[in-house]
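Only one protein chain is missing; all other protein chains are in place.
Now for chain A:
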Amino acid sequence: MLVPAFQLHLNEKIQRAQAAIGRFDGQVPSLACATVGGKVFLHQPHHQGVGNDNQISYLNINKQISAVVAGRLAGNKDVLLVGTPSNLQCYDVELNRDLFYKDVNDGVNVCVVGPFGNSEGPLAIVGGNCSIQGFGADGSEKFWTVTGDNVSAMAFCDVDQDGRNELLVGSDDFDVRIFVGEDVIAEVPEADQFVALAAVVGSRFGYALVNGTIGMYDRLDRVWRVKSKHSVCAIASYDLDGDGLPELISGWSNGRMEVRRADTGEVVYRDHLTGPVAAILRADYRNDGLEQVVVCGVEGEVRGYLPVDLDVAPGVAAEADFTEQQQAVAELAQRKQELMYELASYSNMRAQQASKEAPSERSSLIPADTRVDSYISINKDTASCDLVLKTSSEQAVIRGVVVFGEQIFDEESLFVYPKNPDVQLAVPLKPLKDVSVVLMIKVLVGGRTATAFHVFELEIELPKFALYAAVDKGAYPEPASSVTFTVSERIPRMCAWVESRFNLQASAAGRNDTLEAYFLCLRDRTPLGIKAVPNGGSVQITLRTDNMDMAGELVGDLAAYLGATELAATADFPLAMKAFKEVLNAVDEHNITRLRMNADMADASNAVKQLIIKAEDARILGDMKAMRKYYRQLADMNRDLIAEHDKRATNHVALLESLKEVNQMIQRAARLRVGAAKSRVVSLCRAAIKNNNMAALFKIIREGDGPV
């Protein structure tokens, strides 16, 4: 059992994942949390005589708060960083002044503080709308890059054990990207959007997903994961059981808090808060030299846990509590029962075989040598790839199939139950994105009249680009866009890649042949052409598609397959560029509208102030008629203001959308390259946008290089 070392109730709401503990005066710890109404409250238990009795003081942000972080950017005390959807504020709590206040157009979804990249001091790294920005202590931008989608989780972790922290970024396209500076050194696909990431120990890091999964990675390999039907709110790591290895601590929407071993995922401790968990922090909150795990609940509950001290607590274990033993007995009894079940199956079978009644029963059974074969075929009519299952015997029919697989169904599984069972069954699969997944298949097979079924368990790997049907050359108009690059490889390797990634038997090609393959993506019915021409010792590859994302996916996968670390490419996407030009225009328009509306707004709010003064004056003078008039005007004005605000909000949303588009375009352009060429594209694009040099931007996207 885990017993909290301390327990407080602050009677203030705490927003999910928006709490931080810092030593804002350099001496004693305080807790800062975002609460309702655009406020941050500070709980300062070690301050004497500050604020009212409950040691709580408020900071008014007057905006929706999206991140609250404490960290040391410079000097010897922590600063408080408060992020909103449009800016980042760095605040010195002790001196009550802003250190910097930066507009962050992409919003602040997450923020972490620490040394990173080539920067000298620690950075405040902000993850927003497809972008990652780093700020120094003075608020200057030290770092900028893009990522695939909205950033929803970040953490520092030394994944490659080189002594320097990498930045893990979890984004809404279900990927964790591992950054060293601007370079992505690895991508780890997961099954859903991220809630949080947390470094645990060494190269291990934990993750939490929106669908209720938490798990652990060691470098790029998943060690374990568990899924719950509740949603996970926060994760952190700490060695609570005192075995020298930190555990992964998770907090859940039902108030549960779980401590799981880093190596096995086994639950070590469990506790329950009265409401959902908001955040899990690590700090010496009692200021007695011992670090605690501090768990904050949404309703303002705060609990601190100390590691179990094995030297101090032997008496606790010796208490007359047999729950553990009783549990062990119960578990063993269960195990025994399972084994007896298996044993009974064998003995029952022998008994049946011995008695000569067996044949009559045998008839309802499927033949002994029945197999279930599976393969994947493309079904152009339904625009899906079908998982086809077939039994080897006429007497055995497939009553139903349960397929488990990640990312290809709306939820985690698909159950297919045909009206008229037959020996063959096609399960239509429509992967939502291009991923290679292992499908776990349970096939229920029985005789034609059976009521009980035999379960065949199969596994099959769905190729990454399974939903691309091979078509003949010229069957579809050739896409106008293409990406071209050269790799020092040979044609047969290319053939092998096509074969392993697409559901296709490619004909063997010699070293000097030209490889040409044409596909149709069944998801959106866009054609794709792959052409590889040998060119001396290397191969020039042209991917023809109008979809930049698809091209990026292919380039990334091919580079990973070939082990290429550097790849520069020429990208010619006229259609995408035309659309992008419109996006850029839209950004300009929205920006202009925003400025104009801001000015109008300032006028209106001045008018409001005047009206209130006039109305109150009238009231004091007893001139009710005038007062009524002013208040009526005020009401009108108020209504106008609300209408204006709605317009502004709409404009703002549109602006954010467009900005996201811009970031995504940079990301798309970057993904067509690998290694240095990739980071060059990102930094050049950023520079071009800053200088508002659109011509250069298009050139960079196209050629991967160019003057700004």
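Simple rule for what comes next: contacts are C-beta pairs under 8 Å (C-beta built on N, C-alpha and C of every residue); 3 or more make two chains touch, one makes a residue touch a chain; residues count from 1.
Here is the rule we use: contacts and distances are computed from a predicted model.
Taking the options "Ribosomal RNA-processing protein 42", "S1 motif domain-containing protein", "Ras-related protein Rab-24" or "Bardet-biedl syndrome 7 protein" in turn, only "Bardet-biedl syndrome 7 protein" matches the UniProt protein name of the chain that is not displayed. The chain omitted from view is touched by exactly one of A:L95, A:L290 or A:V455, namely A:V455.
Only one residue in the set A:C233, A:C385 or A:L414 touches the chain that does not appear here, and it is A:L414. Contact with the chain that does not appear here is found for just one residue of A:N76, A:N118 or A:Q337, A:Q337. In the complete complex, the hidden chain is touched by one of A:M349, A:I613 or A:I642, namely A:M349. Where chain A meets the missing chain, the touching residues are 12, 35-37, 39, 212, 226-229, 320, 322, 325-326, 328-330, 332-349, 351-353, 361-362, 365-368, 370, 400, 402, 404, 409-419, 442, 444, 451-457.
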